[in-house]
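One structure, pasted below without further comment.
Coming up: chain A.
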Amino acid sequence: MEERKAIIRVENLSKLYGRNRQEAAELLKKGADKNEVLKKTGVTTALWDVNLDINEGETFVIIGLSGSGKSTLVRCFNRLNKPTSGKIFYKDQNIGELTKKELLNFRRDNIAMVFQHFGLMSHRNVVTNVEYGLEIKNVGKQLRREKALEMIQMVGLEGFEYSPIGSLSGGMKQRVGLARALANEPEVLLMDEPFSALDPLVKRDMQFELLSIQEKMRKTIIFITHDINEAFKLGDRVAIMRDGRVVQIGTPEEMITNPADDYVKEFIEGADKAKVMTARHVMVTPQCIVKTHDGANRAIQEMRSNNVPSAYVVNDQMEFVGIITLDGAMKARDEKLKVKDALITDVKMVDIDDTVDQVMTMFADAKFPVAVLKGKKLRGIISKASVITTLSESSFEQENEKSEA
Partner candidate 1 sequence: MNMKKLITMMAISLLALAGCAPSTGSGSGHIVMADAGWDSIRLHNHVVGFIAENAFDLTWSEMSGSTPITYEAFKNGEIDVYTEFWTENVAPYRGDVESGVILELGVNFNDNYQGIYVPRYVIEGDAARGIEPMAPNLRTVKDLLDYPDLFVDEEVPSKGRIYGGIPGWAVDEILYKKFMAYGFDDTFIYFRPGSDAALSAAIISAYDRGEPIAAYYWEPTWLMAQYDLVLLEDEPFDADRFHEGLTEFGAADVTVAARKGFDTEFPEFTEFLSNYSTSSAMTSAALLHMQVSGDDYLNSAKWFLREYDEYLDQWLSAEQAAAVRQALN
Partner candidate 2 sequence: MNWLYQFPFKLNIDTAAIDDAVRSFAVNNEAILQFMRRGLNGLLSSIHSTLDFIPWWILVIVVFVLGFLQTKKIKTGIVYAVMLFSIGAVGLWPLMLLTLSIVIASVAISLLLGFPIGVLISMNDRASSIVRPILDTMQTMPVFVYLIPAVLLFGLGRVPAVMATTIYAIVPIVRLTNLGIRQVNEEVVEAAKSFGSTRIQAMVKVQIPQAFATIMAGLNQTLMMAMAMVVTASMIGASGLGMEVLISVNRVEVGRGLVSGTAVVILAILLDRLSQGWVKDKEEEA
């Protein structure tokens, strides 16, 4: 992964609740855990010594059980919570030092938040909720209405612009929440367990929606969840929190291959492998490749010698163009045609970073193994059998070694 600029940097951030905070901090420095501190000093440790870099344009997921401090942490980014100690930098600006006015402007222009239970105002309808952020920074009536309608369309709520909030389903409500946050055109989007109040099917829709919006907008998203599958599905990088501390930060793969400790390992155990592993992990190198300008005879020969009924066709730049079958090649030979004339282009393709469960949906009506591409280049193929074999194996490490081998 290329080096990207950190948009948010967290340094030694702590948040303690209670009277004897100093005493508690001393204990924590000596390595005491949360419960011990609570028993001895009556102080609740919400966050302790958190250090993070969040890069511009990435989706950074913070995961942890309830009480691990993830919601407290996310509220420090827009100062809904005031940290006890430590610093948070937004583009080199320490947000702890913002004046009241600067803080208001920071919240209005740079950072927006989506809430677990939506945080919508029941006395306003959909469009006036979406307008809220623009309204309080005195954007003109017409302008903010236009912007709000645009956002509503983007999250797929056209037709509900003037519906009262109470009449919407959970998923629709969170779409309003998302549209409201995006209407401000923030650089950073904070999402505090935005989908955990939704039922599983709606949740999947919303995750997909978020991914496709992120595709278009490339915001920096800080996403809180307690669902490891969601974390690995959405996160470019993931931070695991426990008892107010960050246990490990890394890409999903790094976490799978190299969990920092047993706690992380246990956490990952809960993950659905199909959602964690990508096409890279399960693909095999195609045995039989032909070029577009090859003759039909050469294709037939290749297939026969490899004993397969079809061949994968690439151009000179190794870009995948389609498949040719043995039948198709023989027919082409009879009619004195070239490989490119007998191509079957109706082939399922996946990206090398697509998760296995996405790949599996392709098999339903696939006649041939699925082609795995990076960019347009062919990197491998996946057959139904190879996926099932891989998923039935127990250890991630083994799979990883195998796929890299």
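Basically, a residue touches a chain if its C-beta (ideal position, glycine included) is under 8 Å from a C-beta of that chain, and two chains touch if they have at least 3 such contacts; residues count from 1.
On how the list was made: all candidates are chains of the complex that A comes from, given by their letters.
Computed from a prediction, not measured in an experiment: that's the story for all the values here.
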| item | value |
| --- | --- |
| Single touching candidate for chain A, where 1 or 2 all sit in one complex | 2 |
| For the chain A and candidate 2 complex, residues of the former touching the latter | 75, 78, 80, 103-109, 111-113, 115-124, 132-133, 135-137, 164, 166, 180, 184, 190 |
